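Quick one: the structure is below, and I'll ask about it shortly.
The complex appears here without one of its protein chains, the remainder shown in place.
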Amino acid sequence: MAGNSFGTLFRITTAGESHGPANVVIIDGCPAGIPLQESDIQKELDRRRPGQSKITTQRKEADVPEILSGVFKGKTTGTPIAILIRNQNQRTKDYEKIKNIYRPGHADFSYDAKYGFRDYRGGGRASARETVARVAAGAVAKKILTRYKIKIVGYVKQVGELVAHISSPEKVTLKQVDSNIVRCPDKNVAEKMIKLIEQVRKEKDSIGGISEIVASGVPAGLGEPVFDKLKAELAKAMFGIPAVTGVEFGSGFEVATKRGSENNDTFIYKNGQIQTQTNNHGGVLGGISTGMPIILRCAVKPTSSIPQPQQTVTKNGKQTSISITGRHDPCLLPRFVPIAEAMMALTLVDFF
Amino acid sequence: MAGNSFGTLFRITTAGESHGPANVVIIDGCPAGIPLQESDIQKELDRRRPGQSKITTQRKEADVPEILSGVFKGKTTGTPIAILIRNQNQRTKDYEKIKNIYRPGHADFSYDAKYGFRDYRGGGRASARETVARVAAGAVAKKILTRYKIKIVGYVKQVGELVAHISSPEKVTLKQVDSNIVRCPDKNVAEKMIKLIEQVRKEKDSIGGISEIVASGVPAGLGEPVFDKLKAELAKAMFGIPAVTGVEFGSGFEVATKRGSENNDTFIYKNGQIQTQTNNHGGVLGGISTGMPIILRCAVKPTSSIPQPQQTVTKNGKQTSISITGRHDPCLLPRFVPIAEAMMALTLVDFF
Amino acid sequence: MAGNSFGTLFRITTAGESHGPANVVIIDGCPAGIPLQESDIQKELDRRRPGQSKITTQRKEADVPEILSGVFKGKTTGTPIAILIRNQNQRTKDYEKIKNIYRPGHADFSYDAKYGFRDYRGGGRASARETVARVAAGAVAKKILTRYKIKIVGYVKQVGELVAHISSPEKVTLKQVDSNIVRCPDKNVAEKMIKLIEQVRKEKDSIGGISEIVASGVPAGLGEPVFDKLKAELAKAMFGIPAVTGVEFGSGFEVATKRGSENNDTFIYKNGQIQTQTNNHGGVLGGISTGMPIILRCAVKPTSSIPQPQQTVTKNGKQTSISITGRHDPCLLPRFVPIAEAMMALTLVDFF
Partner (left out) sequence: MAGNSFGTLFRITTAGESHGPANVVIIDGCPAGIPLQESDIQKELDRRRPGQSKITTQRKEADVPEILSGVFKGKTTGTPIAILIRNQNQRTKDYEKIKNIYRPGHADFSYDAKYGFRDYRGGGRASARETVARVAAGAVAKKILTRYKIKIVGYVKQVGELVAHISSPEKVTLKQVDSNIVRCPDKNVAEKMIKLIEQVRKEKDSIGGISEIVASGVPAGLGEPVFDKLKAELAKAMFGIPAVTGVEFGSGFEVATKRGSENNDTFIYKNGQIQTQTNNHGGVLGGISTGMPIILRCAVKPTSSIPQPQQTVTKNGKQTSISITGRHDPCLLPRFVPIAEAMMALTLVDFF
């Protein structure tokens, strides 16, 4: 079964492994006439790139995109856009010796169960390396959304016990987010997060967190009722990103303890349009956007690859232990932000 | 755009409004040779049925299914199965007077924004009435899963501040769940939940909660990598149910405060197969099942329809207030359980 | 695998067997605000109805449609439209005795090969009875196309050796077509066709023919390049109708003997728009409409069910003979026309 496409009208299909020759994405259904050049894509790839700061993996990847089709004289033509990103900094040898050992928290075992064997180099297709293709496609989606004045901004909301204080999620700017290496717009908390991540790395461990992604400027009336609700599609998009263990919108899991009279958002008429006074609903009612900011949060687990020794088994069920010595992010959150933004952009653009 | 189908290989398409003549589902892709009769479907519809207890809506619906096709001499033929459920106990007049008022928490405004107008009787297509068709289809999906020894059990985990204590989610039985009207297998907490819901109803309010759904017996190797991950499809399924505001798997949002060394599940070899010692991952790694129980939780908001007066606006933006006097559930959770089970069954069966 | 849906944005899903309780169609993706009532559908069903003339099957079916959803106060709401057509005039006993015999030209054997068994009553799902649901959906599609001033007219072009002379296919009117019972706008040839069909029936045989379907008013620019070319989708639609053995567009199979200099249509500028002087290309170039009339022809085989004895085998491979004594059309063409029109309408509306 084919599971490597996302979207219906604006559909992307990705291919590529962590340690193969390249990652590729084909974008099908992009409207004609959108200005597009490789630098538009490079900009987003740079935000996702490994080795960008002291708190990310130290692996170096140039991640240079080449547009192979669908663009003519600087504009999209309406035909499919293929983008190629060659892989470079691969240390395949690191993986030869652990090819029969199931790394805890990884997909090694489940891939073997499904396919009978796997490309064991760096997680193969299950590696987050694959998201490079999504971010490239997301850059194109963002360009289209800009036309509709839709803005997507994501940031790190929580790392460990450290929670950022964000009074107005829809007012956070890209500049604020990218002003520090942990991508948290609350400067004070950001500094503490950076220290915590550095400490966790020293302890040969990793740590989880929560990212909040906000789309503002989305017009009312977007989405489909019943199965393809806007929340359903966005949740699918987010759970498609490696390491996501939970997704919530608006008041999210807090609704469990709320009364209807508290949780219902009052409709008001303001600035010539119908809005809600509060935004507990997170911008979507009945699967369709209300025009209020769409607000979602993703729980992201601590990186599975940690340098300290862990108990596990081999392919044949023999007990063993493993210390994963590659170059890994001690916390996935800072690099998660551009990926989640890309997936939100790809989801929204599919409804236009 | 068409958004009323779910699944690819085992695909259901639903139609029907709250106060129209009927709800219908067509199941396409059901294998031939499955024994099926209307009583199989009736059994599940009865668990979802309004008026089933003192803590649900008092609206009465017989919800009798008629199989129109795809079954011959008691067995499915491989051709599409259409199931018809006529609507009965409709009080259309209740809605005429509020047709221009946007009920807080409801999809009235967003439907108008999308379609220009709407069938305002009882929420029309946005009503949870529509889920009757899903539960009918889910009954068929469950019959198929039984062949593979896959068991799906859902229950109410939390209502307001009341949290059930469930030591082994995968051991909870349907009998335990259906032994009380709130569908919570922790008897002591169940009694308190019932009292709380009755009190909330007296206060002309509603209350939210959390439901946990468990699939056991799922073989390792099910699911697709990348976009159509098993978690992604299950989350889409759950967020397609009205009132869901959050979905999490395994340790869920708790991962934010966890270290990798805590959260990683150790692989072990037991009873002739590879398993994990703990189940923080919730049964899915890299989008593919591991053979461990699949455990997810849904946050369900308090019912939007409450009898107390609420501020809102009319279609033309004029301020007004509304008291919703229809017959509504003070807490959605007890009737949510069979719907969520149905959606989990429909998601899993699509991967076979 | 699910194969009972057609279309992407305007998608129909059908269910129902020849001798089951009913046929149903769900139309998903119909725009809101289209006036629709059951009489719109009845009109098209009447053109397809068995027993409509002396040269069709004498089986009587009222074919009364009931709209179950998606229409409110006489207009479509944008939500799925379910249409129910109960089956009536079934003679199930006719089929009990031949349930183990493979009728030549029918799908009895291939269904058994695929599903292991089949609903043998009247062909079950393989019966042309199933097209009643498509014609119902096609009536809705036609209403939408009318808004865009697109007109679809089909007619019988050939029966046996009798070929109608049609100088301007795009000028043929529905009135001309329906002015005689064989649905051939060339009156002289129509009379001969009727006589031929009556004679064939007396000889306990059946006869094939060709139908031509024309869409005029289609704007230039409709269709998708590469795989989902307009011709590709239309051909798929036509080959989805039982008994179709060939489809051609414009000059069709005649191109084999033509030179490029003959077959190329010269572009001209006329009445303020770019057109072609001739229409060998049949209204589509590179998969995209040119604004010229879309012209296609379907070859329709002689009815497989014939009253004369035929050699065949039983399910167990034993040689036997069969005389099919039910009520069957001696020539499928007159009733084929509304079905093919419906499929063309459903294909075109999906591109809007």
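To keep things simple, chains are lettered A, B and C as they appear, and every chain counts its residues starting from 1.
By definition in this document, contacts are C-beta pairs under 8 Å (C-beta built on N, C-alpha and C of every residue); 3 or more make two chains touch, one makes a residue touch a chain.
Given the structure is predicted, the values throughout are model-derived calculations rather than measurements.
Touching the chain that is not shown, out of C:Q37, C:T173, C:Q308 or C:T325: C:Q308 (per the contact rule at the top).
When the full complex is taken into account, the listed residue touching the unshown chain is C:E248, out of C:D28, C:E44, C:E248 or C:E341. Annotation for chain B: contacts to the undisplayed chain at residues 8, 79, 225.
For chain A, the list of residues touching the undisplayed chain reads 1-5, 7-11, 13-17, 20-24, 26, 28-29, 32-33, 66-70, 72, 75, 77-82, 84, 114-119, 124-125.
For chain C, the residues touching the absent chain in the complete assembly are 1, 3-6, 8-9, 14, 102, 104-107, 109-111, 113-114, 125-126, 130, 158-161, 200, 205-210, 219-229, 231-240, 242, 244-269, 273-274, 276, 281-282, 284-291, 299-306, 308, 310-313, 317-319, 351.
Keep this in mind: only the chains that are shown with their structure count from here on.
Its C-alpha atoms superposed on chain B, chain A is turned by 180 degrees; the angle is given in steps of 5. Centre-to-centre separation of chain A and chain B, using mean CA positions: 27 Å.
Each chain gets one centre point, the mean of its Cα atoms, and the points for chain B and chain C are 40 Å apart. Residues of chain C in contact with at least two other chains: 8, 79.
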